Every structure is written in structure tokens, then in C-alpha cells.
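In what follows, a structure is listed as C-alpha cells, so that the remarks can point back to it.
Missing here: one protein chain of the complex. Every other protein chain is in place.
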């Protein structure tokens, strides 16, 4: 039974804890920490955990009762427990984004290179979604030839929160496509551009430009457009269509009953994201647990993937200002991540 | 320019006349007849026809200004103009059903055999529908192997008229499947059974049992179930799914925009039949005109097909009474129709 | 942690054990029994179970280390451990079919009535499939009005085994629709008929009549046709379409990538059943475990459902002989199962 130390006890921590307690195999949470101790106490109580409450990140990470670390704290607080875990040679799962600055990402990558070993998995759960998995295998299997172009939709019916503003469209929404597209294409980004399309008058948030189109180009020339809205009204709609040399492969709609009713042949589309990636959240964590249990490095998104996402997102936010193409100056990929 | 004599000037005559005037090539209506002369006058006026009004069927059929005959009169009045046209060796198109009694159908078949030539095309327009055509070609091309079973839906949103009663479910609805199924399978019927399913409480007509399921079996063993309702509420829905030894072929839904709206991914389905078989009505008549112009026998449904449909429908109505299987005692197919 | 005693260690026992060990929460197998002790030893070894091997069903069922019983033995050997478990007031999960004779089913029902308590869940896993669940909720929610008719396909690409013969089409295939249809319609069967359609020449098994069509009628008049083949060639295809007073609800195809390639727009269909009901097998067992842990009666298919399936299947096999309608004389539903 893998013993997990949980850092940060907010919403996403509850999601992971619920999965670990009710759905996943082979792990238990033995230590928790939050800067607000009430939050730590609440999560222990809510899930009836037999876990201790740590008084510091250091205590938790270095406890003999902790085999691996889950980082669910505020985005700007990921870096400390991650560096501590790497130093302690303990597997660490961090929610995305890896960090809020490119410099912090570089520190984390440097720490793993220093130890000459990978310990970190970043929570880009889409890679574990069975349909993205099918898409990856279909491309890699050559079924559509080399991938040349892509078209993605990342639509939510309404903004997740009142505080979802223009940069969030990159940092909280497009960030998922940033991670998934270079993985699918097996290539690196060379530029990103964000353009504002005709604005949706149903968007109620003055600080949110909506919709936007984000365009990435890759070294081998592939171009992918991602259409982004937080105000689709009709539902939560994540699509990814990859166009190759001899065919197209596209994520399916989520399966729902086929209905005939009142002049329509239809199936429902979900209102929000809860159902769409439920399984991916479970699979990413189970894989982290299983690899840690086997004393093997994580197979999921790495610190390098986290750094790529952070840099690309920074450049995309810069492009939001200028609406121009921004070059992405990615350093050479270190040997550890090849 | 093929000169057509039109017998019967009601609703379906207007449909065909509108097509001949506005859509089809190579024919004009030069003579019209109706037992109510006002109806004859009206159709001439409505379409601005340069046509004479005949005072009898005989005058019309035998006029030197008539090359071919269209029979759109009441169902029980088809037989007279058909027999006259056959005797006059003129191509004749008759609306379905061929006649209202099996005996009349036999007379018509006998008349063609007597002349040793086929003159008649029966208005089972579905055979000209591009999708039924694709289905026929797919089966005949062996793409699904030999056809073994079938499942059909013949649904209308609401009854065509207040006078649509239980036997109409056979004579006006299922009659189309009767004609199409033996054509698709290339086989003859051996039995038919009609069963009443759980009744639809939204059906307002006390004289209409709705829904019904009609089952036909063929000589080579194939079984096809047709689900029949005049109260689908949701729309007009004609489907035909043929299951073969190694695959299934099925009519597509009619093409409509793919929509995402208010929690649904949908396309519309037509409320009634006007759109669905519009093209088939034009194609059947154009083919009749073209064959007549070439002085060749019609290629569409024959008098024999009309007789098969009449006998099978009679047996189906008999089965409505008993709910039991009724054997279909079809005479041997005459050489003229092989 | 619920302690399970496993009776019968064959193929389906391995499926359930793998799930309990690798996927499900809250249970462990503490005791196993098989008439072939080598099979018992093998399952303990294969899954590294910390389980004892019982020398008799009685020892296993009555052990203080067993909280609930799983019955995966041969179909004709289900009855003994089930009756023992009921007597011992222990929750018991039995693979379908409940028993191989109607009399044994009656004994089991009588045993529960004697104890005035339900302990048994029968392994009709389809009820736990998320799409059948959606279908049930959609019908019960009134979205299509009262259900009137149904059309089902139960197709496998090829026979599961060389020993799959004509009666297996009922006992191993149609049995699933028998259980699911009366559950979906909330009604009881009054008759069943099995008809042989045109035979598939690609069927290599002389003792298997293929395809067949099974028709059930229910008290309130609903009729459902199930098309059955073990030789679809093209894939594993389980569909269920329910036609109500104002609409249709139908199981979706399993989600696969939407592909454009070589002249086709397509998605793949599975070759066999392994993927289709994987989740249902897990959900049925998790629910059994959870209910047993709460000391509550199972919510899944009951002994009465098992008896209904057994009687209906017997009548269907009888109909295979005669090809005629066979009346189903179901006793009144006992209060315990209402």
C-alpha cells in the first residue's frame, strides 16, 4: 500500500482524495498539509482518513510514513514541495500548471537533472483519456500518415467562475491543448498566436475577451488552430481533429443515447466537464500510484512537459496583448527527457 | 415531345402534372379526363396546359394525340384505363395500388400476356429513390453477402387523414414495403403476419389500431419485420435495414445540418413525407417518359409487381383480423415478367 | 474490508477475481473452493490471494472468515452454494443463469421467501452498463412516452466456442435480452417465439441454426424482436432500440475515433465482447460489495429475475423446436420481489 502525503487540501485535492479512497487501488493518504490547518482537518474528516496533519511541507515530504507526494496547493506554491520531493528522491505528482513562472519550471527541471532521475508527473490528465490515447496510437500507427494540421474546440457552456478573465483562457483552458498537441504530433512548438474573433454578446464578463483562436506552429511545419470559448451556451465540447497525409482522426462525441423526439434526431452533450474527464483523472493517478509502487519513474507528463506548457502559455498570453505571432524559444531538450 | 393523356385529376394528378410542367423533360399533357369535368378543367387551368378535355376514357386513350397514359383516378377505377391502354398498345403509368381487387390485377396481367408485351409501370416510386437504389446495388453487389433479415420503420408523425383506419396501415403504408422488400431481396413471399403491439394512447382515431408490426417471410427463408405507426409524434421516419451474411446496409437519415444547440447535438427530421420522396416521384415519371419516348417497355414496377403487392396486402389485411400467419399463395411468375 | 468466499474457479471466476484485486474497492477473497482443487490452487497463485482453500462448499459458506459468497461454478452447480448462503444469511452473488432448471430456481426463491429476506444478486451485468442505465432512466422519465415496441441486435462476429449450438443462442445469448427487456419495460412476458431466418452459409457449425429472431410479448401488449447471430462476421454488435409513444431511445455505438480514410467516414466496431461490458462487470460487483458492506439487500437482479429468465429461456428453447408461439405461464410475483 503506497503511502501518500498530500500538500494542499482544496477542491482538486478533494477530487483526487475521493478517487484514492473510493476508486483507486494500492494507495492511502497518510499525511496531509495545508497552510490553513482547517482545510487539512476537513479533508481528513470528510474522507475518514487515517492520516496525520503535518505542520510543514518539509515534515510531510521527509516523513518515513510518506512514500510519494501529491501537490494540490495553489499554483504558485507547487515548486516548494516538488523540489523537496525530488531532493528526497520521492515520486511526486503535481497538479498542472507545474509552476506559475518559467523560472520555477527551470528550477524543477534542473533539480531532476541534478539527481539524474525523473520523479515528477504533472497532472495533464487528458493524456490518460481513452480517446486521446486512441488518437495518439492512431497517429503513431501511421493510419492517417504524418500529421499535418489540427483543429480543436475547447468550449464550456459558461465561465467556470466569475474570475475567469482573458489570461485564464490560456492558463486554464488552452493549457490543456498546449500539452496535448505537441504530445500528439511528437514535435516542438516554434510559435504561437492568439487572435480575438468577433465577440460574443452573451458573454457577461467585461474582463474576458471571448471567443479567441490560438494557433501553434511546430518545427516540422504542422499548424493547429484551437477555438476557445467560455460561453458556448450549448454545452461542454472538447474536440480534437488531426489531419494527416491520407486521412483524418477525430475524438468522438461522448456516447449518449440516440434519441428521436420532437422533430430531432439527437444525442445530448454534457453541460460541464465533470463527466468528460472523470476517467482520465482516475487513470493518471492510478498510473502514478502503480509506477511509484514498482519504484519506477512516472510515465505521464514530465517536468519538461510542464516547462514546455509554461513557456508556451507565457508566450500565448504575450500574444493576447499584441495579437501577433510570438516565437517560442524553447531550450534544447535535456537528455533526461528524451 | 411525348404526349400524355391524364386520367383522373385529383391530388396525385396535380403532383405529377406539376412535375411534368416544371421539372421533367420531354413530355406534355395533351388530354385530360375526370368523371368530374370541373376537376379536369381545374388542372388545365392551374398549370396552363394546352390540353383537351376528353369526354370518356376511351376517347382519351385512343386519341391520336395521346402517346402514353397516366392513370391517377380512384384506386378502383385504375383497371379500365389500364386495360384500354394495353389494348391500344400504349405505355401506361398507373398510380399504386394497381387495383383494389386481386381479380382486377389478374385481368391486367392477363391482358399484357395476351399482347405478349409489357406496357404498364406501377407508381411504386420508392424503387427510384436514390437511397433504395444504393441499397439494391449494395445487396446485388454482394457487399453484405446474401440478405438474411430486415428491419424497417414506416412512421408518420400523425395520420395522413381522419379516415386513415386499421386496413389503411396495410393498403396505404405497408404497401410500399411490400413492394420494396421482395425487390430488394430478389425473392417471393411465402407468408405474412400482422401483430398489434401495445397501443399508443396518443392515437386519437378509434378505428385505427396503432402501432402494428408486419412480418413477411420469403421462399429462401429471409424474414423482415416492418414497424408501422401513424403516430410517431416526432416525425416522418422511413428506414430500411438489411442484414446480410457478413454485414448490414441501411438507408441513411435524410441529410440536414448538424447542429449543436441547447445541450443537444442534432439534426432535424422531417415532419411529413413531402420532402422524402420528392425526387423519387420525379425520377419514376422521367424514366416512364424516357422509355416511352424510346418505344421501349417500362423498367419500373410491373403489372406483376402490382399483383404481388395486391395479393400480399389482401393477406396482410386478413392477418390483421386473426393476428395469425397467413400463407401467400402466389401463382407461378409468368415468363413475361421473369 | 468485505471477506468473500469464491465457489468455482473457472474463467468467469478469474474475471471477477481480477476485478476485485485490481479494480474494485472494499473486498478481498479469503476462501476459495473448486471441485478440482488444482483450479482453486491456481487462482490463489495467479492473483497472489491470501485465501484458504475450502474442502467443501459448506465449509466455505459457513466460515467465520466469509462475509459473502460468489458463485462461479458450473451452471448446474449454482443451486447448492446459493441455498447454503441463504440459509447462513449471507449475501450471495451468482453468475447467470441462476440455475439450469426451473425447479431449482423455484427452490431458491422459496428459500428467500422462507427467510423473508433477499440475499441473492444474479450476474446479469447489462443492467449496470451505463448505456442501459441511461435507457432505463429515459424510459422511466417519460421522455419517449410509454414503451410500445423494441428492436434488439445481439450479434457476435463468430461463435464463442465450437460447442455453441442452437439452444445456446437462447441460454447464452438471448438470455441477456430476456433479463434486460422486462426490466426496461417494467412488465411481464406473456409469450415468446423463436423463428429461424434464412441461414447464413458462412456459419460453419452444423449444430447451430443461425440467424434466429426471438419475439417476446408483454402483458401490456409491447412486442420486442431480438435478432440473434453468432456469425455477423463484421463484429460484436449489441443494440437496443425502444420505441415509445412519442419517440425512440437507442443504445449508442461504442465511442471510437471518427476516421476519414480511403473513401470512408467510419468508426471501428469491436470484434468481440471483452470491451463492451467490461465496466458493467465491475459495477455489478462493486455494487454487490457495497450493499453487503452496508448490510443491505442487493439492488441488482434478484432470484425472481433469475427465475423469470430461466422460465422464459425454457419456453424459448421449446419454441425453437416448433417455431410456434409459446405461452409463458409465470406465477404471480411474490411480495418479497415487488
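The first chain written gets the first letter, and so on, giving A, B and C; residue counts start at 1 in each chain.
Here, a residue touches a chain if its C-beta (ideal position, glycine included) is under 8 Å from a C-beta of that chain, and two chains touch if they have at least 3 such contacts.
The model shown is predicted, which means the values in this text are computed figures rather than measured ones.
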Using the document's definition of touch, tell me which of B:74, B:219 or B:256 contacts the absent chain. B:256
For the chain that got dropped from the picture, name the residues of subunit B it touches. 22-23, 25, 131, 134-135, 138, 143-144, 246-262, 267
Counting contacts across the full complex, list the positions on subunit A that touch the omitted chain. 145-149, 151, 195-202, 211, 213, 218, 220-223, 225, 227, 229, 231-234, 243, 245-248
Using the touch rule from the top, list residues of subunit C that touch the missing partner. 232-235, 237, 253, 260-269, 271
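The definition used in the following text is that only the chains that are shown with their structure count from here on.
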Closest chain to the overall C-alpha centroid, by per-chain C-alpha centroid: which is it? C
Taking each chain's centre as the mean of its CA atoms, the one lying farthest from the centre of subunit A is chain B
Looking at contacts between chains, which pair has the highest count of C-beta pairs? B-C
At what distance in angstrom does the C-alpha mean of subunit C lie from that of subunit A? 39
Please set out, as single numbers or ranges, the residues of subunit B touching at least two other chains. 232-234
